[in-house]
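One protein chain omitted, others in place.
As written, the chain order gives the labels A, B and C, with residue 1 at the start of each chain.
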Amino acid sequence: MIGAIDRRVIYLLVLLGLSIPLLKNYSVRPAPIAAAANLYQLVEELPSANGRVALIALDYGPNLVAENGSQARVMIEHLMRRRIPVVLTALYAQAEPYLEALPQEIANRLMLEFPDQRWTYGTDWINLGYRVGGFQVLQSIAKSDNLANLLKKDARGNPLTELPIFSKVHTLKDIMLVGEFTGLVGMLDIYLQFLQTAEYRPPIVHGCTSITIPDAYIFLDSGQISGLLEGIAGAAWYSELLSKASPARAIDESRVLNTGLGVAHLVVIALMILGNLTMLWNRRRSE
Amino acid sequence: MNYRSRLLRLFTFLGGIYFFLEFVLPESFSLAWLGAPDTNITFGKFTPQISNGFITVGAMAIGLGLYNLLSIHGAKVAFRRKGWINSVALLVGLAAMMIVTSRDWAGSRQVASDTEQLVMLRNFTQAIAADEESKAPVPPVITRNAALLSALEKTVSEVRERVTSQLSTLAQDGLSPDTPQHRVLATANAELQVALTSVAQLQVALAADPASTSRHVELATALSQAAVAYRQILSTAYEQSLTKKVYNFFFIGIFSSLGTAMFSLLGFYIASAAYRAFRVRSTESALMIIAALIVMLGQIPFGMWIWEGFPELRLWILNTPSAGARRAIEIGAAVAGLVMAFRMWLSIESESFSEPKK
Amino acid sequence: MSWEAATIFVGGLGTLAIFSFLAKENPFYRIFEHLYIGIAAGFGIILTLKSFLWPQILQPLLGLDIQTYPDGTRSQAYEPLLLLYIVPMLFGLLYYFIFSARHSWLAKLVIGFTLGISGGAAFKGFFNGTFPQITGSFKPLLVFSEQQFDWFSSLSNIVFIATLLSVMYYFFFSFRSESRALGKVSASGRWLIMVCCGAYFGSTVMARMALLVERLQFLMHDWWRVVLGMWT
Partner (left out) sequence: MGLEHATVGSLVLLALMIAPVLYYIHRARRGDQLYVRRIRAVDAIDEAVGRAAELGRPMSYTTSITGVGPLLYACLGILYHIGSKAALYRNKLLSPQSDPQVMAITEDVLRDAYRDQGRLSSFEPRNIQYLSDEQFAFAAGYMGLIQREQVASAFLFGSFAAESLILAEAGQQIGAMQVAGSVNIEQTAFFVCTCDYTLIGEELFAASSYLTNEPVQRGSLYGQDRAKLLIFCMIIMGVAIATYNSWATHSGSRILPTIESLVMG
């Protein structure tokens, strides 16, 4: 009778199943994802020179960076290419380093791609840093008629009145798009619940991890969010569209990651089949 | 029911009353029907401040966690109980991270307070012009302009000195010219020099005509541009500083890599869960396995090779049956949560566990 | 070795310590577990100060955000109402009475107050969070698009509503029903929950594996390069 396989053997199988494709940097074209294509179109058609900003919330930590990080990267890059000012913030403490590092990394890459152009802090993006208080922060932002006065300073301690981006931003109406990237339970709900007033509700687009895809679809279906990036698959297809639009763009890592994941799924499916075979084998042997 | 439990019920009620009233009452209402003159009260006017107050109450509790850690692990170290070395590692990590994070905080606040000098002068220039029109009870314009000029003199020279020393230390530390940081520093420095020269010209004009405030608007804009560029230089320089590098060593090196490593354990655990639990024993488990297989095949490129309809079917299963089940569970939990919130707020609790007995 | 290389090296070391738990709970894992808890606590405390208590409460309270101009006048007058923030700060200190057996009831006051806050806020939360979900479920069973009967959407809506109602019915606790039909509805409710669980399990494989793939990539490329750099 085949005893159940020891879990350490299973862990080893998973390790081998994943490491081999990664060693050879093996990657295939990602599967087209409709929601990612619609979101790309939505960002493409945003008016860019009216001083209104895109509020990007990075509510993920080191544990979710693989999926949410890739999504935020492709969307912020698209906004920066279209010269739409980006205001970054987070209601999740662990997002602090990404709020600083991510836009700078994208700006550096864009500056390498376009040596004559500049993307600098204060004019193309600013970082409001991590804000304590969850829904109460969003409630105050929605209610405020002078955001610079309410939010006081950015993460680097500069008064917002000093930063060029904030010269035209006064109320919620000056935020023309909200991008919320998270896999945390209930985080998107508070943006949907509290970042709105009776007269104006900024369109909210969402980058979810694959575990929260089903919930995200409820909100997409009920119209509470206007766009969705589903896990790394969404980011990989968005990145594919960006590369089509600007061929000089370097391939980012979402493509290799997407392939590695495909292999990982096959390992899990094989284990499920193996589990059932062992059970059937034992049952037939015991009769 | 002794006075203590009555006091507890009162405090619990007070906790929730603000948000309840803020929801129930309309945006603004007048007490005219009470005979009071046409008072128009907007109840939610102080919501941000009151919310901050509520968050402050919760923030005070951070010491509890610290006390618990220090007492448990401190005792282990003091009495050399089993595994005391690990407690030493914990306490060292705690102390080191507090020091490193507060040094990093101080560093970035230093950048802000250095730039504050230029911003303060800009505000002062605007205040002189504004107060003069509004005839505010302030010292006469001439003395204020004189104070402004001497302060400008001192600050501008400080800024120039600081920038040159900052750029030279960065060059020594080997910040190579082709890095984006270097390019950003170069452009920021160029903008700063332009702004400072126009400030100098306006200083001369102001010295020549100390009573006028006609050039103050120009001076204010020049000072603003200088502040923005100066801030850019200082913050980019701070990124390369030792404090920031040590902070990154602890935060990115240990804290977030351990977090990412913990999360990635799930990759192994999900495989062992799939092997152990996904066995066809009943209709229920069969349905579960079929749904899982379809969804998995629908989200990987390889699934497409077997049948290109998988992503469609995956979306349908996620959108229809599982969305319906999920929404039913969520509605049920929300109703239960609402009822529990109501009972909790009005302290309609069971006799068993939250009656403070004598 | 530069600080960047040291950061990558210690990151890889920590990752291997965590992975060693897969074999067995061991001292290498234990030391990093405790280090991780200590660092997380240290970071959490300073972060609460840095991002909330100092900028939003203490700095305005102490008037440190007011600039004094060279001629002695001030950028803004001190707002005395800010002193009210002292009340929640003192009230929050009641938490520490939890440690004294005799006065622990004082801690109950602030605990009750905090429970009350989330209780009071739940009503608005229900109408903005859950109610749109309820109204979002009012899907027509017969769907027409451009005057044409759209059988696929109608079928999907019927399945959606049937699932929603049968799972909701499964969660009724106090209805006593002997009728076989209602028994069937409740049983199908449980089956559909299982389908939902299976679907979620499948969709989470992507997320879990995503990070494992990223971690392995980090170990194999970045970390390995630093380790080789140390030897040569």
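The criterion applied here is as follows: contacts are C-beta pairs under 8 Å (C-beta built on N, C-alpha and C of every residue); 3 or more make two chains touch, one makes a residue touch a chain.
The model shown is predicted, which means the values in this text are computed figures rather than measured ones.
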Touched by the hidden chain, which of the shown chains? A, B, C
Going by the contact rule already stated, which one of C:12, C:55, C:88 or C:119 would touch the omitted chain in the full complex? C:119
Across C:53, C:111 or C:226, the one contacting the chain not displayed is C:111
Out of B:162, B:245 or B:276, which touches the unshown chain? B:276
Selected from B:229, B:266 or B:315 as touching the chain missing from the view: B:266
Which of A:61, A:85, A:129 or A:179 touches the missing chain? It is A:61
Spell out, residue by residue, where the missing chain touches subunit A. 7, 61-64, 93-94, 183-186, 193-194, 196-199, 201, 211-212, 214-215
Footprint left on subunit C by the chain that the document does not show: 18, 21, 25, 29-30, 32-33, 36-37, 39-41, 43-44, 95, 98, 104, 107-108, 111, 114-115, 118-119, 122-124, 127-128, 131, 134-135, 137-144, 147, 161, 164-165, 168-169, 171-176, 193-194, 196-198, 200-201, 204, 207-208
Contact footprint on subunit B, counting only the chain that is left out: 22-27, 58, 61-65, 68-69, 72, 258-259, 262-263, 265-266, 269-270, 272-274, 276-278, 288, 325-326, 329-333, 335-344, 348-354, 357
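Basically, only the chains that are shown with their structure count from here on.
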Quick check: which two chains are joined by the most contacting C-beta pairs? B-C
Centre-of-Cα separation between subunit C and subunit A, whole angstrom: 16
Residues of subunit B that touch two or more other chains sit at 52, 54-55, 59, 119, 248, 251-252, 255, 257, 260, 262-263, 267-268, 270, 274, 289, 292-293, 296, 299, 318-319, 322-323, 326-327
At least two partner chains per residue is the criterion; list those residues in subunit C. 22, 44, 47-48, 52, 56, 121, 124, 129, 133, 136, 196, 199-200, 203-206, 209, 211-214, 216
What does subunit C use to touch subunit B in their complex? 3-4, 6-12, 14-15, 17-19, 21-22, 30-50, 52-53, 56-57, 67, 69-73, 75, 81, 84-85, 87-89, 91-93, 95-96, 98-99, 105, 108-110, 112-124, 126, 129-130, 133-134, 136-137, 156, 159-165, 167-168, 171, 189-206, 208-209, 211-216, 218
Mind listing the subunit A positions that touch subunit B in their complex? 4-5, 7, 10-11, 13-15, 18, 28-31, 33, 61-66, 94, 97, 107-108, 111-112, 118, 120-122, 132-133, 136, 139-140, 143-144, 150, 153, 155-159, 162-164, 198, 210, 213-215, 217-218, 221, 230-231, 233, 258-259, 261-262, 264-269, 271-272, 274-276, 279
Parts of subunit B lying in touch with subunit A, wherever the complex brings them together: 27, 44, 47-48, 51-52, 54-55, 59, 108-109, 111-113, 115, 119, 180, 183-184, 187-188, 224, 227-228, 231-232, 235, 248, 251-252, 255-257, 259-260, 262-263, 267-268, 270-272, 274-276, 278-280, 289, 292-293, 296-297, 299-304, 311, 315, 318-319, 322-323, 326-327
